[in-house]
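Yeah, one chain of the complex is gone here, protein chain that is, but the others are all in their spots.
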């Protein structure tokens, strides 16, 4: 059975290869081929899943060793896969949601002449992402890690003729590279500490090394996670990443890739368990980001950017949960899965709206769309309810658990984290309601587009709506399905070892609190955007609002410190290279030449002066000889 | 005695050079095909060497040894270890591509006087360089190595100065002036390096009395030859200086951007992918083996220089306006990595360094040759003159991107393997060094992607709007390189198997053990 | 009289000759100065020969005279041809080639 694992990766990889090298003649069928292959890997995933359910909790972990990759003295890196419950969860999420989004893209990208390549990239992404979650050692994970980075680079910049897109893509890759640096350093640390970087040996041996080492490794892993999952301080790329086609935003920048950081931390649980400081750092990052993202989400008028902000903040929740250790791992993953459903749904919805509105993204120019695109409205609405944690829907269960766990951390930390999480919930409710109201309610604020014609919104084709519906279903029921009888917890426990912290508050109180803040958030939003008409041009807004619109000045900071600074540095270095390093050499040459010119003057053509030099020479010769004897 | 395979491998291109040069002026195309033929035949021989070589056999194999200049204690001694074999294979492999890529680079612009035969000369010189490079990889006699290490400069010099890049901003006079400046700079830098090495070579003779590295290494090992510490250090410095110029290591690097910028893309590849490798190879082969103690003594400084090269080269690459100069500075950064790996003195580092030499050869070749195709289309080397190319020439853009990704050593492509090995190797002994070097990978991403974005993406510039996509000849050049990059990235085992034993030998030369992992050490 | 003094004389003559070569412009004079130096050598030879009490020095002196004569022939030939083409006997005029 485990021999199937490789196929999970192989199928989409094959697709990518064929589609990218295939050339124009594949334009016809390319998209179907791509969808088919991703579906194939989903099916294989299901097969393995059912097989796995058949086994007892302990022997569920499968292992496949393909070949030894880099055999060097004292250094062993293999291409080998490990499929346990955790990986399985991801496999299903990735290939499942992935397939749906392939389907969606068929409609969405219909009019793009480079659709074949788009699907090639999508398959490439699937392959890399699956490799990431299936790898049995950190180095192979690193391959997938950078692979998804590449895919995301290619897809964000898919419309390369738009400079903004190209820039966004580059930015994404670079910021991710910073994170990757963390990952590679972590791997090196593992190598020097444990002599290996395969999950099994490393995670078992954590006990044998110092906490300091573990903390170092943990922090490096956190850096990596920050890069990939757009956590403060490496979050700046996610907003711009929305330059990519909407399906990409849905799949990569909402459902799957950005959650890789969570996977990494949960996977490395053993390391973090041994390094409380690292864990604390993780929780802090998570907490900060969930507020950061939420605040940004409140201010954005671009629907996708708003959703991106919310993604950021939701992943903040997951990271926070993962930082809580065994208390939180399960919920982190659970929220990750549910979030995968509803956020993907929301994005597809947004895409569908834009599709109907001539690719207009400014929510202030929407309004009253619910009549025109009912399906979108409903699915989007369900996603909305899920994300704000409306009782009974997915988000409710998963987020609630995280907030609980946060309190359960205990001590002042627990209180702080918990309340932050609560606050986050409130803001989530606020900005999502805002999005909802601006888009589907109120009066039309449609503006004529470049060609000067008003958009006539219309429902999207089946190939787009079906995935939306399916995802909506997921976002409604997934949470409940997982939580009833703690199914999900038991499923993951063998990998993540759950323990219930001792929460100072009862589950009921937490739920109650959550409800309260939820109501507050929603009503606030309604007061602002539901009751009175919304101006098409955004008001100047408070200082915070303006800052939030600019991603809380993060980009400005980067620009001033990194970009400008870097430019100055390189420019001055170029100068140094030319004047100093080269200058020294040329200078020497020049001085020798000058010396030559001066000596040359001695050759003045007068025989008598030649004789003088001879005479002088002879004198010197004699004197020198005598001196030699004297001394 | 058996068939002198190594001599043949080195001699064949030399013969080819003479033959090509002898082709009459009018039969230009014939000369091209002849050169290509010889390079392919050499490749075949190199592959036979690869097959005949047994990784687990003696350290030096296929050895040949004949008396040559007894008075100088010089013998004609050839022999290859895993490292040499892989580099010879690389050289022989790249040459056909270089020749193909340069197919039209030396066509005379207007019919000059019939005696002047640039095309024949161009290809003859390229083959001559190949011959000399190969034999300097094979030489196990210091003097023999030195001779070709130096002689190599002359054909290279004519290639740089005589056949410049036609896509030159500025007048012809300016072009030729800059070209010969670059050529002279190249020659003088390397000649000075070589002459200083000559002093060291003579010194070595005075100390050791002969030039065979095997004998000297043995004598040093069994203590029958002991150098005074200072002598060894001076000799080491003499050797290292020459190699550091060739490699090139900061601050001796400034000849490379000029040389690569002014020469045609294939020649640039010849410089950075083939010729410069002799320098790093020689560090591994001669510095470590002949002067182990001095090597250890100098390590800290060299590591610092290597680090500077890595960061500095990358930063300058970011600052370049000229595509080829950008690649040149990128190479400087990469050579920094190679040197780092060599002097980290760990198995991973040195295996990594060796792999790096091969992989860097492939990746630079891919990137630079595609860049050459691009430049030949638009007739400009300035990044600013391009934009939106991927819209009109997607395949070209695609290959360019892959070359770039290889340069930033993306996992899955060959350079990643070597770069990571080097980093790990360095980190294992000098963590701080390892971490700083890791910055290099971020910067690599920066300059590569900036280059790609500025040239390939964005709105299509009118000048490039009519640019044709890759032709068949060009695809034939690029495709195999990319295939190799990918396959060696996914399955580098053959190469590592070839290299590992040689690396173990070197490690034992310098009497260094890999640092034990903490956990094992604890036990 | 003490023959050593001849040595001093010889040295003196030699120096005078050398100085003449250095300071005089007229080719002929310069040439004569060189001859003077040669003769100084002769004097030294003879003096030494007397001091040593063997005849080598005197024989050498004869050889030197012959050589000097030959030198005169060649020298004058060259100088005369130069003079004819330049109408000047100044050494310093012969300075076409310099630097």
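For reference, chains read A, B and C in written order, and residue numbers begin at 1 within each chain.
In this text, a residue touches a chain if its C-beta (ideal position, glycine included) is under 8 Å from a C-beta of that chain, and two chains touch if they have at least 3 such contacts.
To be clear about the criterion, contacts and distances are computed from a predicted model.
**Student:** Quick one: the chain not pictured, UniProt calls it what, "Nucleoside ABC transporter ATP-binding protein", "Coenzyme F420-reducing hydrogenase, delta subunit", "NADH-quinone oxidoreductase subunit N" or "Sarcosine oxidase subunit gamma"?
**Tutor:** Missing chain, per its UniProt entry: "NADH-quinone oxidoreductase subunit N".
**Student:** For the chain omitted from this view, which of the shown chains does it touch?
**Tutor:** Within the full complex, the chain left out of view touches A, B, C.
**Student:** Pick from B:148, B:250, B:373 or B:430: which residue touches the chain that isn't shown?
**Tutor:** Answering carefully, the residue with contact to the hidden chain is B:148.
**Student:** Taking the full complex into account, find the residue in B:15, B:40 or B:198 that is in contact with the omitted chain.
**Tutor:** Selected residue, touching the omitted chain: B:198.
**Student:** Can you say which of A:410, A:565 or A:593 touches the chain missing from this structure?
**Tutor:** Per the contact definition at the top, the residue touching the missing chain is A:593.
**Student:** Of the residues A:3, A:506, A:572 or A:603, which one touches the chain left out of the display?
**Tutor:** Reading the full complex, the residue touching the unseen chain is A:603.
**Student:** Since one chain has been left out of the picture, which residues of subunit C touch it in the full complex?
**Tutor:** Listed in rising order, the touching residues are 1-4, 7, 10, 14, 17-18, 21, 27, 30-31, 34, 37-38, 40-41, 44-45, 47-54, 56-57, 59-60, 63-64, 67, 70-71, 74-75, 77-79, 81-82, 84-86, 91, 94-98.
**Student:** Against the chain that's been left off, what residues of subunit A make contact? List them.
**Tutor:** Missing-chain contacts on subunit A: residues 589, 592-593, 595-597, 599-600, 602-603, 605, 607, 609-611, 613-614, 616-618, 620-622, 624-626, 628-629.
**Student:** What does the interface between subunit B and the hidden chain look like in terms of residue numbers?
**Tutor:** The list for subunit B reads 67-72, 112-113, 115-117, 146-148, 150-151, 153-154, 157-158, 161-162, 172-173, 176, 179-180, 183-184, 187-188, 191-192, 195-196, 198-199, 202-203, 205-206.
Keep in mind that, in the parts below, only the chains that are shown with their structure count from here on.
**Student:** Which chain maximises the distance between its CA centroid and that of subunit A?
**Tutor:** For subunit A, the chain whose C-alpha mean is farthest off is C.
**Student:** Determine which two chains are connected by the greatest number of contacting C-beta pairs.
**Tutor:** A-B
**Student:** Could you please state the distance in Å, as a whole number, between where the Cα atoms of subunit B are centred and where those of subunit C are centred?
**Tutor:** From the centre of subunit B to the centre of subunit C is 65 Å.
**Student:** Measuring from the mean C-alpha position of subunit A to the mean C-alpha position of subunit C, what distance in angstrom results?
**Tutor:** The separation of the two C-alpha centroids amounts to 97 Å.
**Student:** Please work out the Cα centroid separation of subunit A and subunit B, and write it as a whole number of Å.
**Tutor:** 37
**Student:** Enumerate the residues of subunit A that touch no fewer than two other chains.
**Tutor:** none
**Student:** Where in subunit C do residues touch two or more other chains at once?
**Tutor:** Correct list: empty.
**Student:** Where on subunit A is subunit B touching in the complex?
**Tutor:** So the residues of subunit A touching subunit B come out as 20, 67-75, 79, 139, 142-143, 145-147, 150, 153, 157, 160-161, 163, 165-167, 169-170, 173-174, 177-178, 180-181, 184-185, 187-189, 191-196, 205, 208-209, 213, 566, 569-571, 573-574, 577, 581-582, 585, 589.
**Student:** Mind listing the subunit B positions that touch subunit A in their complex?
**Tutor:** So the residues of subunit B in touch with subunit A come to 188-189, 250-251, 253-254, 312, 315-316, 318-320, 347-348, 351-352, 388, 390-391, 398, 405, 410-412, 416-417, 420-421, 423-424, 427-428, 431, 434-435, 438-439, 441-442, 445-446, 449-450, 453, 456-460, 490-493, 496-497, 500, 503-504, 507, 514-520, 522.
**Student:** Touching residues of subunit C toward subunit A in the complex: what are they?
**Tutor:** Contact set of subunit C toward subunit A: 18, 21-23, 25, 30, 91-92, 94-99.
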